[in-house]
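Here's a slice of the assembly, chains where they normally sit.
As written, the chain order gives the labels A and B, with residue 1 at the start of each chain.
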Amino acid sequence: MLRRIPLIGLAALLLAAPAFAQDEGGASTVGLDTLFVLVSAFLVFLMQAGFGMLEAGFIRAKNTCNILTKNFLDYCMASLGFFVFGYAIMFSEGNPFFGTSGFFLVGAESAADVPLWAFWLFQAAFCGAAATIVAGGMAERMKFPAYLAYSFIISAFIYPVVGHWTWGGGWLAQLDFFDFAGSTVVHLTGGATALVGAMILGPRLGRFNADGSSNPIPGHSVPLASLGVFILWFGWFGFNPGSNLAVGDGEAISLIAINTNLAAAAAAVTTTFISWILFGKPDLFFTMNGALAGLVSITAPCAVVSPAAAIWIGVTGGFVIVLGEGLLRIIKVDDPCGAFPVHGLCGIWGTLTVGLWGRESLGLAREGLFYGGGFEQLGIQALGTFASGIFVFLSMGLVFIAIKAVLGLRVDRMEEIRGLDMNEHGMESYTGFQILGS
Amino acid sequence: MKLVTAMVQPEVVPLVQEELFGAQISKFSITAGVGHGTQKGYQATFRGVQTQVNILKRVRIDVAVNEDFVERAVQAILRAAQTGMPGDGKIFVTDLHDCIRIRTGERGSQAIG
């Protein structure tokens, strides 16, 4: 690449002249921040693999190819939809509810101190995460064309609107609603969509009995699922710290990183012990979803709480997910991977914790309840998270109803029994392996 | 004593179990396999090549029963597995010379159930 330098050197020299001119000192802040945001974006991209492996592991072998195809395509759809419409709606000025300019990124501006392309990539990866959460909740029975349609709509329109409210200068931002890396914006959006989708789709065949009791449908691969959780945890180190969008002197991103880690660890330990006590055995499903619960919970408050508070947020998040799992069974919603408890309920919980453990000294508008700030911030947080959740629930409900009318939402009974891999893709996931049980 | 062996589609296995239980037959063994018969297979594509897959997944269910239960077992399986479409499978009945319950060493008819 020696000889490439003369080629593009001119442009590079013009753009980054002072940087090249000297060897010691002189690294530009925007360069460092761009590197940081890009690396974070790459990590968030990798979460797509994490979701894919997690969801594949949690469902039956006969639908594995289907969910992985969905996983690929929702990210691709998110990339394109967020390029064409999403970014404009989310980040352009406009009104308190949505942005109105910069479609196809034409004339768009970066909302951070890094180049637009880097900021866009980071945001697009977030958008993909919100979209893919839903695959897990609607797994093993949803038609593939319906899924493609859904994933384009959420990435191009619904997610960007919610995002605009909080991160695009919309009405919630103006109220001092605080959601650092997206407990509400990303996770609740995904989780609430998964809930309404799973409700409209109905449970998988055989999931609930006539007498109201439920049958577990164990996933087909624990190693895949756990690889997925490890990758997600790793990706979260891009998700949360990256949302700072600047390295600064390193204090803020270090705090965010340690908080992210401690909340995940504390939540995983908590749910393991709860499952051990309640069900007699340490259940790896809860350990894994516990870690995710902690990660989702700390996403909103990660920049404005202390590490000790992060541990508490993790522990309480662990309780939320166990309760959420019970709730799903009571309301008879079949969510194969626990998308709603993990991303929906812990998304709400995480957003609320800002109002409990948040600190003014760390940049929050006012102290949280536990530090004498009273209920004000908590109230704002509740308003923001519920408003966002309800908006997503209702609007995505309409979207699913419309898709159902136009394309159909659920595969037919026989296809579901035989597996979506065979019927929708004409392919087996584990050719040659002898697998019993349908 | 007879050994009733059914080759059925994987998706009816839970139904077969239910019907067998309903017929007071609660002991059986199951193995996964594949089979080839009149049923037209399905079109699979891989890398743009379509092929007719004619080797389809089948499950083998073995039920050892005393003579007076043979018909019951057969009927239970028929009720569960008959859809009327090619590929429903076959039931084979063979003579069982002896049957031993490993736990007790009991032999013959009383060891079956």
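A few comments on the model shown:
Heads up, the rule we're going with is that a residue touches a chain if its C-beta (ideal position, glycine included) is under 8 Å from a C-beta of that chain, and two chains touch if they have at least 3 such contacts.
Owing to the predicted nature of the structure, the values given are computational and were not obtained by experimental measurement.
Taking the complete structure file into account, the protein chain formula is A x3, B x3.
Note that only the chains that are shown with their structure count from here on.
Chain B has its Cα centroid 45 Å from the Cα centroid of chain A. Residues 10-11, 13-14, 30-33, 42-46, 59 of chain B touch chain A in their complex. The touching residues of chain A, when paired with chain B in their complex, are 206, 414, 417-418, 422, 426-428, 434-438.
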